[in-house]
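Report on one structure; see the data block that follows.
For this depiction, one protein chain was excluded, whereas all remaining protein chains were kept in their positions.
Up next, chain A:
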Amino acid sequence: MNSVGEGCTDLKREYDQCFNRWFAEKFLKGDRSGDPCTEMFKKYQHCVQKAIKEKDIPIDGVEFMGPNKDKPGG
């Protein structure tokens, strides 16, 4: 899948591949031996956060699991 930053797609794919493996083989199995994808994530984030700023995508200050407060049924 493409990244929102045109130049970030390769970095994203590399990271995704590393993450998917770690997630299925380590994280879900309770293995806490450390995340091997940290460096790839940093590089990918550097690229994608720059793209988000350039495109003015309004993500700043949006609280985690944010907007669903005080809703009926919530």
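Everything that follows uses one rule, which is that a contact is a pair of C-beta atoms (placed from the backbone, for glycine too) under 8 Å apart; a residue touches a chain by one contact, two chains touch by 3 or more; residues count from 1.
Convention: contacts and distances are computed from a predicted model.
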**Report entry** Protein that the absent chain corresponds to, by UniProt name, given "PRELI/MSF1 domain-containing protein", "Translocon-associated protein subunit delta", "All-trans retinoic acid-induced differentiation factor" or "Ribosome biogenesis protein ERB1"
**Finding:** "PRELI/MSF1 domain-containing protein"
Report task. Identify the residues of chain A touching the omitted chain, counting contacts across the whole complex. Result -> 1-5, 8, 12, 15-16, 19-20, 23-24, 27-30, 32, 35, 41, 44-46, 48-50, 52, 57-68, 71-74
